[in-house]
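Accompanying notes for the structure given below.
One protein chain is absent from this view; the other protein chains keep their places.
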Amino acid sequence: MNNDTQARTHGVPVGVRRTIAYIVLIFFSVLCLIWFYILLINSTRSHAEMTRGFTLLPSTNLVNNWISLINGTIPIARGFINSIIVSVCTAVLTTYFSAMTAYAINTYRFKGRTAIATFILAIMMIPGQVTALGFLQLINRMGLDDSIIPLIIPAIASPVTYFYLKQYMESNLPLSLVEAARIDGSGEFRTFNTIILPLIKPAISVQMIFAFVGSWNNYFTPALILHTDTKKTLPVLIAQLRGADWLRFDMGQVYIMIAASIFPVIVIYLILSKYIVGGVSAGAVKG
Amino acid sequence: MKKKVLGLLLSTTMVAGMLTACGSTASNAPASTETPAAETPAADTAAESPAADTAAEAPAADVSADEGKVLNISAWNEEFKSRLTDHYPGYEVVDGTTGKIGDVTVNWLITPNEENAYQNRLDELLLAQDGAAADDKVDLFLVEADYAVKYTDTDYTLSVTDLGLTANDMKDQYKYTQDVVTDSNGVIKGTSWQGCPGVMIYNRAIAEEVFGSQEPEDIQAHFSDWNKFVESAAELKKAGYNVISSTADTFRVYQNNAELPWVNGTQIQVDDNLKKWVEDSKALADAGYCGTHGQWTDDWTKGFYPEGKVFAYFGPAWLIDFSMAKDVEGSIAHDGGWAATEGPQGFYWGGTWICAAAGTDNAGLVADIMKKMTCDPEIMKDIVLKDNDFVNNRTVMEELANDPSYSNEVLGGQNPLKMFCAGADNIDMANLTAYDQGLLGDYQTAMGDYINGNYATYDEALEQFYTLALQRYPELTR
Partner (left out) sequence: MGAKKSNQNVVKFNRWGYIFLIPFFVTYIIFSFIPLCSTIYNSFFENYRSGLKQIGPNFIGINNYINLLGSPEIWKYLVNTLIMWIGGFIPQIVIALLLAYWFSDPSLRLKGQRFFKTVIYMPNLIMASAFSMLFFALFADSGPINQILMNIGVISEPFKFFQYVASSRILVMFMNFLMWFGNTTILLMAGMLGIDSSLYEAAQVDGATASQIFFKITMPILRPIFIYVLITSLIGGLQMFDVPQILTNGRGNPTDSLTTVIMLLNRYLTSKDVGRGGALSVFLFIVTGILSLIVFRMNSSEDNK
């Protein structure tokens, strides 16, 4: 506390600035959280209760809402499973193969290396939407329409993940280690799998989380590819609520379904938040 | 011209149902040979009415013996599913999206209607039909009047006569329900269990309070034309009620009374009556007599409860039974607080037709479903008694219209069927085009913005309508 006077600058005293900072921070924290609070409250209330006005305290219909959602026409449980399959597979494929690509660029000095590195950097920013049209035609021709495979396989080529991992390897992976492995007679592929991957684990886990969340939240492509209700992922089913027809005017179901798709990610996030927030800034320093 | 011819046809139907039967048989000459064979079982079921349930289960199983074991039904909501569940003999519910008829699994492919999503999905399914495995093929799909032509005038739908439905089976159906699904060669490509004449459904309690009576005749006097409608709306406003929930409620009434079809050749045309809807609605909304939200929204359904303070909705029988929250405690429908009257103008709304998809491996079962649900007077009567739907069977409807023991609980014991029967006779769907659903949606979107004051003039909104329409249908012109 004594440092206050030391660190005090001309102009506004530190104590005042600190108070203002806390007020603003608390304001924005509330602004971030209040929606989820209302969501939580309303998912415990029945449609009839909600028409009567908002209350600050939860009611007792959480289970009822959940039961009517489960028994409704939207296959929410299937959606959950589909979303988990797609997101987990995507996260694993993306990080594994991006690490492999990054390792190739980082470790080997082959002809055209810089050109390839430049190329990947150049395509990094191109959004998936601009190739969506051709992509849809392609998967139609492959007979993969209305299937989750085209949501998973393309994740192998992910320039953004590659870029992050390459930056990480540049500063954290001594090439001497690879040489040492070679002298020990380890094959290149084995070196990568058993020595390199464990070494870059921190970076991999951060990217895994991002890939998982990105895929979990993805809406544009799944909405164009998936048609059968039982194959749809959560975002597509949520969007369906918005276009819901006259049978589904039970807001209790709407709120509980939103809650069901949001809160798992929030829980995962709260558990892993240290790594995630750290990961964002790490990427920033390098990028 | 076309409309007049149809009108004439309709009036003929009114005189004698038999004539229609002859007419249909004549136009479907090639099928007439099948008639005697197919007629007998249909007559049987009708005769053995008490035992209908048990007797019908047998044919259902028979029919599917050498057919596919999966029946795929494409629909945009649950209405037909609940009809089939409640009234098709032998249908068992497995879960939310599957059922069973005998040893055949019934798969419901339900895609909501919004933004043409249902049509887009159905297009994909039908176009992929040839390459699909037998169990993945669509066997039966539902269409609405707004776009029925798009499907019936193609080879993707089967003629019902080829499936085994005879003119005699369909003799009691309202003629217009057949016109909607008759293709350009005069072949009937679908069939419906319901008719959809619309009425004005008003809140008895509010009527009593504001107009001093809740009797349909008295209320009708206050709403017999659009001028009186506005006057009464003002009175309701003074008492704190909205005359209708939203401006969208009257759209169908004006649109049905339009002279022009939406599209002539490839040119989009906007009828004067639609412009009148816009102007009248703007006046209503500006005066605060009603809201401007869309139908099927949370706000729209508020009026189904007393707190919503809405005097009336416009709708057909299926709206009363299916949408007004009659099972929810505290709703007006639950307490039988509604009543029905004709309102300012006659109209119709919706209606669902069953079509058989070309390539189906369950033709026999599809035909049986069509026959039982849309031709069997016993089952259809049962639908009226249990669900208060208006069924596509003149004899049944007229019988019940004159049956004092029939009453609609949602409507507080009123028997509205005479009104519906009269309305059904006047339905004229000659103006339908394949583009109606998309175009009337876009028109309402653009005009809704004008009514809300987001466009300064009607012409600006019209411009926006054309923009949206041409985005949706590049083949059309303005």
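Letters A and B mark the chains as written, and numbering starts fresh at 1 in each.
Simple rule for what comes next: contacts are C-beta pairs under 8 Å (C-beta built on N, C-alpha and C of every residue); 3 or more make two chains touch, one makes a residue touch a chain.
Please read all numbers here as calculations on a predicted model, not as lab measurements.
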Touched by the hidden chain, restricted to displayed chains: A, B
Residue in contact with the excluded chain [from B:91, B:151 or B:176]: B:151
Touch with the omitted chain, as defined above, among A:70, A:104 or A:177: A:104
Residue numbers in chain B that touch the chain omitted from display: 114-117, 120, 123, 126-127, 150-151, 154, 156, 291-293, 297-299, 302, 434, 445, 448-449, 452, 454-455, 464, 467-468, 471-475
Touch list for chain A against the chain that is not drawn: 3, 7-12, 14, 17-18, 21-22, 24-25, 28-29, 31-33, 35, 38-39, 42, 50-51, 53-54, 97-98, 100-101, 103-105, 107-110, 113, 116, 118, 120-138, 150, 153-154, 156-157, 162, 182, 188-189, 192, 213, 216-217, 219-220, 223-224, 234-236, 238-239, 241-243, 251, 254-255, 258, 261-262, 265-266, 269-270, 273-274, 276-277, 280-282, 284-285, 287
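We adopt the following convention: only the chains that are shown with their structure count from here on.
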Averaged-CA centre spacing for the pair chain B and chain A, given as whole angstrom: 44
Partner chain B, residues of chain A touching it in the complex: 47-48, 51-52, 71-73, 75, 145, 227-230, 240, 243-247, 249, 251
Footprint of chain A on chain B - complex, ascending: 76-78, 96-97, 109-115, 117, 121, 124, 295-298, 301-302, 305, 307, 322-323, 328-330
